[in-house]
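Here is the structure we will look at.
For this view, one protein chain was removed and the others were kept in their places.
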Amino acid sequence: MPGWQLGLLSRPFVRFLGRRLAALVLLGIGITFVAFVLTELVPGDPAAANLGQRAIADPAAVQAFREHYGLDKPLPVQYAVYLEHLVTGDLGQSEQSHRPVRSDLSEFVPATAELAVTSILIAFVLGISLGILSAVRRNRLTDQVLRVISLGGISMPTFWLALVALYVFFFKLGWVPGSGRLDPGVLPAPHVTGLYTIDALLAGQFDVFVSAAQHLILPAGVLAAYNVGLLTRFTRSAVLEVINNDYVQAARAKGLPERTVVLRHVLRAALPPIITVGGLAFANVMTGTVLVESIFGWPGIGQYAFHSATTLDLPAIMGVSLFVAVVYIVVNFLVDILYGVVDPRIRVA
Amino acid sequence: MSSALLSVEGLQVRLPTTAGLVTVVDGVDFEVERGQVFGLAGESGSGKTISVLALLGLLPDGAQVEGTAMFEGKDLLRLGRRSLLDIRGREIGMVFQDPQTSLHPMMTIERQLTEHVRYHLGLNHAQARARAMELLAEVRIPDPAGALGAYPHQFSGGMRQRIAIAIALACRPRLLIADEPTTALDVTVQAGILRLLDGLRRQSGLSVIMITHDLGVMSSIADWLTVMYAGRVVESGPTPEVLSRPRHPYTAALLAALPHPEAVEDTPLISISGTPPSPQARPGGCAFHPRCAYAVDACKTDVPDLLEVGDRRRLACPVDPLMVPA
Partner (left out) sequence: MSAQPLPLRFAGVFSRRPGTLGSAWRQPLAIAGMVLAGAWIAIAILVPLIAPYNPLTQSSQLVLAPSASHLFGTDELGRDVFSRVLWASRLSLPLAFFLVAMAVLIGGVLGGLAGYFGGWVDEVVMRATDLVFAFPTIILAMAVTAALGPSLRNAVLAVLVVFWPSYARVVRGLVMSLGQSDYVSAARLLGASSRRALVVDVLPNVAGPVLVLATLDLGNAVLLLAGLSFLGLGAQPPTPEWGSMVNTGTQYFERWWMGTFPGFAILSVVLAFNFLGDSLRDALDPRSSWAVQR
């Protein structure tokens, strides 16, 4: 029968992706609207805040500012102007640095990307393994201990964990270096990705790699703590949902060893809900970076957001929020794709 | 008796529950001959599924098993883990009741057909794939090549069950255990599955343990019929014999409860009063006595033994009220 195949390039799947993409775009427009509404809510005159003391006295500058942002036009037009700016990448100007927010962001994004990716990798590897272990040893001592630990993980304020970890592992034990991404005096490898570890490996500069990795480990670990707890719990319940299903029993009846049954059949079936947590995990990491980067002196967008928040640099705050939200919905879209890859039943829906 | 493919003696299974260990299977004996379709009938709670799961070592942790199950010279109940893995799928195959849930929803048909074949028989990718195509053709799946790349949810219930049968028979086992294979399917599809099983059996000398509560299915395909109630065998014999001349009151009651297609209008439906006991709450003596029309005092206290009552029939009822003189 032709048309059987439900492979990855099949029509149903492509249509599924198309729908998801459309939803992504709509959502993107929606969040710009939210950001716009929030900027409108800010009390006070944006010109005064943005231009600083001297410029405010100059009527020409104020007028130019007003025109650029369409401040003297009705609201819907202002929104259109706002959107227009966004499309060209203009996120306004930071009140602190007096640079375009966009430049600030592009400077800080690679550092956070390195941190986020490492943290998520740690969280998934550790979380899924512990979750499987916990499910397979259900209700025995290992499971009890892991459940308490994972509960602890999701109950901990990340900023507090960062403080304590830094104090213990750096200040008292000296196991890891303190702030920054590299030891003082060490220069990063030639810029390819902006991720110091990758760039160092690409350039073959292993001493730089080691230094970067050493600085990475504590912040990435702290950021991963919440997600490890989350993933352990999710994996555990996903595996438990599946482990008594008939097809698992049928796999055993085929004479496959238990390890194959668990790792191939059970995990495969439990994967879809675990994957959907991936999006959430990303959001948690983003949340964490805002709280934690400044503690570790990590020059990323989290630290940028933190400083913007404490100094009430509104364009910067809005710019970061918008940026992170856009990345988040793209990540969710990728998660959706992955979900369709793993679970063929979705491809028809 | 040693010519039997499978010889089970004194099988007892106790499962862990909140109230401690509960005896689910309470001393079961039967033999399955080569090339035979062996029917195991009974309601839920009778222990028929647990009995066969015990044979394959698929019981939950904490289960206790006693007795012997001789299969090809090996006692299945005493095998170590490695040997059990060799038996499962390769010498004994199993088909489960609901093909909707017994096939992995996220693996292709090819994968599900070939993974154990490659594991047990060491075939390479191409050989395994060829084998899979053969199997699908045997179970009459149209377009085997296309079906290999498809997923279970793309097939109808009947086709899924055929695929499940193909999977169970992939390594050419000597014994196939089919646990309610047609119960989850439409009546119209059932006949096709039964015909398929019968055909496969005749072709290759396969033995089949057919578990079902449906006596109609039994009559059409089973050579031998064993009836279980509350964890024990109550009657067994050649299927046409048992169904036309039942000797245990339970068997007779089951048959009487079947609606007769040619009955006169308004004939009341007969049912057996009471319900089958749960494993925790089995009555003393003969477990059927509270519902039996022929029970005497001794039935409340004495557990009846399964005895030979001539001409390959076995019966666990000392009262034997339905005995038809020869």
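Order of writing sets the chain letters: A and B. Residues in each chain are counted from 1.
As a convention for this text, a contact is a pair of C-beta atoms (placed from the backbone, for glycine too) under 8 Å apart; a residue touches a chain by one contact, two chains touch by 3 or more.
If you're wondering where the values come from, they're calculated on a predicted model, not measured in any experiment.
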Legend entry - Selected residue (touches chain absent from view) among A:F13, A:F65, A:F306 or A:Y339: A:F306
Inset, instruction - Using the touch definition up top, pick the residue from A:I31, A:L126 or A:V341 that touches the left-out chain. - result: A:I31
Legend entry - Residue among A:A224, A:I317 or A:V335 that touches the chain left out of view: A:I317
Legend entry - Positions on chain A contacted by the hidden chain, ascending: 27, 30-31, 33-35, 38-39, 41-43, 138-140, 144, 147, 151-152, 154-157, 159-161, 163-164, 166-167, 171, 230, 233-234, 237-238, 240-241, 244-246, 249, 273, 277, 280, 282-284, 286-287, 290-291, 294-295, 305-306, 308-310, 312, 314, 317-318, 320-321, 324-325, 328-329
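Everything that follows uses one rule, which is that only the chains that are shown with their structure count from here on.
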Inset, instruction - Would you mind writing out the residues of chain A in touch with chain B in their complex? - result: 1-2, 4-7, 245-247, 249-257, 260, 264-265, 268-269, 271, 342-345, 348
Legend entry - In the complex, chain B residues that touch chain A: 56, 58, 84-90, 93-94, 96-98, 101-107, 115-116, 119-120, 142-143, 146-147, 149-151, 153-154, 164, 167-168
